[in-house]
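Up next, subunit A:
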Amino acid sequence: MSALEEILRRGEFVVTAEVGPPKGTNREVIEKKCTGLQGFVDAVNITDNQTAIVRLSSFASCLIAKDKGIEPVMQMVCRDRNRIALQSDFLGACAWGVENFLCLTGDHQSMGNHPQSKNVFDIDSIQLLQIFKNMRDEKVFQNGEPLKGEIKAFLGAGENPFADPLEFRVIRLAKKISAGAQFIQTQAVFDLEIFSRFMEEVRKMGLDKKAFILAGVIPVKSLSALNYMKNEVPGLVVPDYLVERMREAKDPKEEGVKICLETIEQLKKIEGVRGVHIMAISWESIVPDIVRGANLYPRSGRS
Partner candidate 1 sequence: MIIAERKPIKEILSFLGPGEKILVLGCGTCVTVCMSGGEKEARELSSLLRLKGWETKDLTVERQCEPEFNLRAREEIAKVDAIVSLACGVGVQALAECFPEKKIFPGLNTTFMGMPKEQGLWEERCWGCGNCIVHLFGYVCPVTRCAKSLLNGPCGGSKNGKCEVKPDRDCAWQLIYDRLKKENRLEVLYALQPPRDWSTSRYGGQRKMIREDVRL
Partner candidate 2 sequence: MRVVALGCDKSGYPALLRWGEEGSLPFDEVKIFSLPCLGLVTEEVIFRILENSDALLLAGCPLDSCHNQKGSQGVYLKVKRVNSLLQEADIPKKVAIAFVTSGKVGEIEKVSEELLGREK
Partner candidate 3 sequence: MNKLLWLENEAFSFPDFWIEEMERDNGWKIEVKNWGNKPDNFTEYDRIFILGDSFSFTQEKISSLSEEWEVNPLKVRVFPAEEVKIIFPKSFLSILEKFIIQSLSQPLFPVEARRVVPENRVLVLPQLSPALEQTLKKRGIDTIVPPSSFSLQREGINFRLYPSGDNVGAIIISPLEEKKFPISFSSSVQDTRKLVDIEFMEKEIEKRDFRKETIGFIIPKKGVTEKEWRKAFHLSQTLVERDKAEVFILVEEVLVAGENLEKEYRKARSSGVIFEKVDFSKLGTRPTLDMRGIEVEFATERDKLKREVKVDWLVLLPERNILPFKLAPFFCGDKIEGEILPLENPNVLPFFSGIEGIFLCPSEKEDELSLVIKKYLTEGVVREIGRGEVDEEKCVLCLTCLRTCPWEAIEIEGERKKARINGERCHLCGLCASFCPAHAIEIKGLSLENWVSAVSLGGKNESSSFRL
């Protein structure tokens, strides 16, 4: 059982953090980020060419994280690899002892830095979950042929409670869970109202019992950053009063952290939320403060 799974099963409020690999080969970047997070988070979640911008591969970065003794969560998106490549990378990662996988569909390449490229989307995230689940439990590839060897994999999926059609979101979550998702990482929560309504639905369907739900949070550095998320990032809902708060704030960074901490406090209260996933995009250094501030430090870790 992966450390992340174990801690979740123990019923502790989990903290994970996002780590974006560099646009280059120097592993120090990841190492630094990881050591910085050492002891503050239960796992780091390593992005797979997020927003379709080419970066050091998630697979390799996960191995580097492991070297540093940090539990990695390997993100896998369906944009760049077909079922052949995805299955083979999955096997490879398992062989190297990576135990947590986050299956995502992936941003469209037109959002990234190679918009001219041809996408794959051979399968979608839900199908990917199903394939990995079958590989782990049934020991078969997608085509039904048997595979050899042990697979220890804790499978996760993303979900965005804020995108349209809202009513469909919970249904989609249910599909992901029945497809094999054991933990769920949500899009960053700013609008707690929508989120609580979402969680209500989730509880109604008993999904919170079937999977561990980690709520995403983003500490924002500045007003412009917040506005960017409000206006530019699809599927992110930022209430106006937060924008106001940021505008008013004397020290926006401080305010950003404050907002983030308040959000976490609220999230802790929501039944069914089993942890937070901190996405401090290119601001990983702030994560320790947040974990401390949220009284989530120290982490007990694997027993």
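Just so it is clear, a contact is a pair of C-beta atoms (placed from the backbone, for glycine too) under 8 Å apart; a residue touches a chain by one contact, two chains touch by 3 or more; residues count from 1.
A word on the picks: all candidates are chains of the complex that A comes from, given by their letters.
Just so it is clear, the structure is predicted and the values come from calculations on it, not from any experiment.
Among the candidates 1, 2 or 3, the one that touches subunit A within this complex is 1.
Those residues of subunit A whose C-beta lies close enough to touch candidate 1 in the complex are 78-79, 83, 105-108, 110-111, 119, 121-127, 130-131, 142, 158-160, 163-165, 167-168, 171-172, 174-175, 178-179, 187, 234-235.
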